[in-house]
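Omission of a single protein chain aside, the complex is shown with its protein chains in their original locations.
Entry: subunit A
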Amino acid sequence: MIAIRNLSKSYKTPKGAVTALDNINLEIQKGDIFGIIGFSGAGKSTLIRCLNRLEEPDQGAIEIEGRLITQCTPAELQQARQKIGMIFQHFNLFDSKTVFQNVAFPLKVAGHPEAHIQRRVREILELVQLQDKEKAYPFQLSGGQKQRVGIARALVNEPDVLLSDEATSALDPQTTYSILELLKEINRELNLTIILITHELDVLQHICRNMAVIEHGRIVETGPVDKFFLNPESDTARRFVKIIEYYREQRIVMEGVGAGI
């Protein structure tokens, strides 16, 4: 289980402190696919980056599978991060390394023996269907392939949780769909908890079971994804759903009833 308690964070700017996160409380069950949605600047990126302390929270506690992340010393944090996988909007692969070396990197950091690295990297590359690309460099891959490498790299050391920071935002709809299917499959097969932030409703609808809506640094709504679409309570949720409905109507007019979105 992942628990976030009373998490707050503000940034100092020349114009004074800006609150990015305001007393966030969330519980995410093991094996869930949990989506955090919000408009740009709502604080969703800061929230997910606080989970592995790429951003230092000002206050509050984060607990991942029994480990209090917010209490970790720098050395303990490095240990803890080895069990928190993360994927990024712009993939952040190492251009100097081949696909194999990129995926092997977290295992080297964790100090695994060479034989284990060889076996494990091949295994995970097969899972993301890139076994024929192990000698390729990131420049030689398409966006979807790059994100598959990113996913393999995030999963290779068998993390307790996968954090996805807008991982499909730079991809076209078809590639997004294939990446989401892959994440779903991984969640099912490994019972891996996935936390993802997004501004794309399709993503939320497609793979998340539970979700939270974040607005001006506060969680304004949380619960199962179905409820979000049937009965939106917060302002952000209503605006999101309204946008969807608007496009649905447009398409009905254009393509006839039943075209859907």
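Heads up, the rule we're going with is that a residue touches a chain if its C-beta (ideal position, glycine included) is under 8 Å from a C-beta of that chain, and two chains touch if they have at least 3 such contacts; residues count from 1.
The rule is short, and it goes like this: contacts and distances are computed from a predicted model.
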Chain not present in the shown complex, as UniProt names it (candidates "histidine kinase", "D-2-hydroxyglutarate dehydrogenase", "ABC transporter permease" or "RNA polymerase sigma factor ECF family 11"): "ABC transporter permease"
Candidates A:A42, A:I64 or A:A80 - the one touching the absent chain: A:A80
Per the touch definition above, residue among A:S8, A:N23 or A:N92 touching the missing chain: A:N92
Of A:M1, A:A61 or A:A110, the one touching the omitted chain in the full complex: A:A110
Sites on subunit A contacted by the missing partner chain, in the whole complex: 52, 54, 77-82, 84, 86, 88, 90, 92-97, 105-106, 108-110, 136-137, 139-140, 153, 157
